[in-house]
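To keep things clear, I will list the structure first and then write my remarks on it.
With one protein chain removed, the remaining protein chains of the complex are shown where they sit.
Residue numbering begins at 1 within each chain, and the chains themselves are lettered A and B in the order written.
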Amino acid sequence: MAEPILSVDGLSSGYGDFQALFGVSLDLAPKSILGLVGSNGAGKSTLFKAILGLLPRAREMVRFQGQPIGDVPTRRLAQIGIVMVPEGRRLFRSLSVEENLVLAAEHGRKGAWTVQRVFELFPILGEKRRQGATSLSGGQQQMVAIGRALVANPEVILFDEISLGLAPIVVNDVYAALPEINASGISAIVVEQDVDRVRRLAHQLVCLNEGRVVLSGPAGDFTKAQLTAAYFGE
Amino acid sequence: MSAATRATIGLILIAAILASLPLWTGAANLRLVGEILSYMALAVLWNLLAGYAGLVSVGQQAFLGLGGYTLFICTIWLGMPPLAAVPLAAVAACLAGVIFAPLLFRLEGAYFAVGTWVAAETVALIFAAIPSLGAGAGMSLPAAAVKGIASSRSMREWLIYWIMLGLALAILGGTFALIRSKAGLALMALRDNPTAAGSVGVDIWWTRFWTYIGVAAATGAVGSVIFLQKLRISPDAGFSLNDWTAIVIFIVVIGGIGRIEGAIVGTLLYFLLREMLIDYGTIYLIVLGLVGILVMIFSRGGVWGLVERHLGWSLLPTRRLRD
Partner (left out) sequence: MVLVDAVVQGVLLGGLYALFAAGLSLVFGVMRLVNIAHGDFIVLGAYIALMVVSLTGLHPFLSLVLVVPLMGLIGYALQRLVLERTMGADVLPPLLVTFGCAVIIQNALLALFSTDAQRLSAGPIETASLPVGSISLGVLPLITFGVAVALIAGLEVVFFRSRAGRAFRATSDDAETAEAMGVDTRHVFALAMALSFAVIAVAAVLLAARSNFDPFAGPARLLYGFEAVIIGGLGNLWGTLAGGIVLGVAQTLGAQVSPSFQILAGHLVFFLILALRPRGLFPRMD
């Protein structure tokens, strides 16, 4: 494997006195998709927050392109090239669709992904650009959240449960964009409850249980039964 | 012997010493101790509001001045004996609280604080506009009414001191009992997490309402005794933001907000500081402001918070529910 673009090494973190992650390690290969699975409370969102510095972590625990970034404050990560599509989307409700994208573009990196290109990827967003971001349907809001990550022109996007609360047909629409995103050179870690979907989508799989990595390897190496067993910690 | 019993015995001992004070000290000391007791009572009350109920008021002078004015109105207009006016002062202040609370509770977060200030200014302006109460100049308690309190001057001073002592102890004891009661538990839940407290059935609005008007009533009573001692009131003196709220806030902040001991320790520290710095005039108030800000930034638990952290002391066991 080529040198990982993002690697997590022995990451332990948590909320106050409550430790939620115990020595988690994983490597994200350049231009690849890593599927992160596990039951509720397994530590997937916690891992994202720790990578982004929203929870405590130490300098050597996170590396980006070989450089330790565990001491880099959250606000600098978009500039380095790591952004998140957060669980629940968390769009800025006082900002229009376009403004949500423009804000992210202004504070991220310059590159091929522009607000205009996001409107080409998701034409419905172009039509509704002037509307309040939270007035859109769930699926459209998720498109804004993904677009907001793209216009920062990152190397890595952390997708947190982008299908949550969406109708199945809408989920397909949203996921349809992922190969194109990946093809543009962006690597991704995808947290997803639907194990089948992750197996089809991801190159690598990591399964967390109670804050520990219980399974890790190329997506094709595991049967569904193996994954389900790891998922429930059996 | 439980912590509560120890605290009760200690309090009774201190109360006995304080009650016997007139027998072995002069009038000046008596007046100082009376003032310390009044500030301790006000600090305990403000702490209950801000530190426990999450109601940061900068308008408590409204209730204090109202209590003071009620005393003068009752004695001058109604011819009542001054001492009988003290409970009425509490009633008047409580009523004002009942009027203001539903309006002020509509203000979000920090705006509530400024709202209480407007309320206090409003009450002060109303009293300053009543000519028969001396308008802006204020008025004195008539000599006949003063004589009616007690036959001799020293007896009067003693009596007023004892009333202030009784009131301060009642406020301290009442607050202590309240915080250790089921209602106190609700208050603390409210302070630590209003949303969660609401979801487990604590009625946020009413809990805050009862605390607000209860504190208003007690503040009014304290105000009437303070001005019974001063024998003279004016809108500027009765509704002074500096005297009745700013200093009280300073006391609670340096002592330790959200802790009963904090109000007591803060009061003693404040009087110590005042004795040391009083000759420096305006510098003294600048120092108070600076100390308050530094405490808020670097040691939010105040002096008592430091004592608890480093020595593990707790004078009055009120924090067991939180820790």
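Following the convention adopted for this analysis, a residue touches a chain if its C-beta (ideal position, glycine included) is under 8 Å from a C-beta of that chain, and two chains touch if they have at least 3 such contacts.
Source: prediction; values computed, not measured.
Contact with the undisplayed chain is limited, among B:L30, B:A50, B:L71 or B:A197, to B:A50.
Considering the full assembly, B:V114 is the residue among B:I36, B:M80, B:V98 or B:V114 that touches the omitted chain. Note that of A:A42, A:A104 or A:L215, the residue touching the chain absent from this view is A:A104.
For subunit A, the residues touching the chain absent from view are 52, 54, 74-79, 83-84, 86, 90, 92-95, 99-100, 102-104, 106-108, 148, 152.
For subunit B, the list of residues touching the undisplayed chain reads 50, 54, 56, 58, 103-104, 106-111, 113-115, 117-119, 121-122, 125-126, 128-129, 135, 241, 246, 249, 253, 257, 281-283, 285-286, 288-290, 292-293, 296-297, 300.
Keep this in mind: only the chains that are shown with their structure count from here on.
Centroid to centroid, with C-alpha atoms defining each point, subunit A and subunit B lie 54 Å apart.
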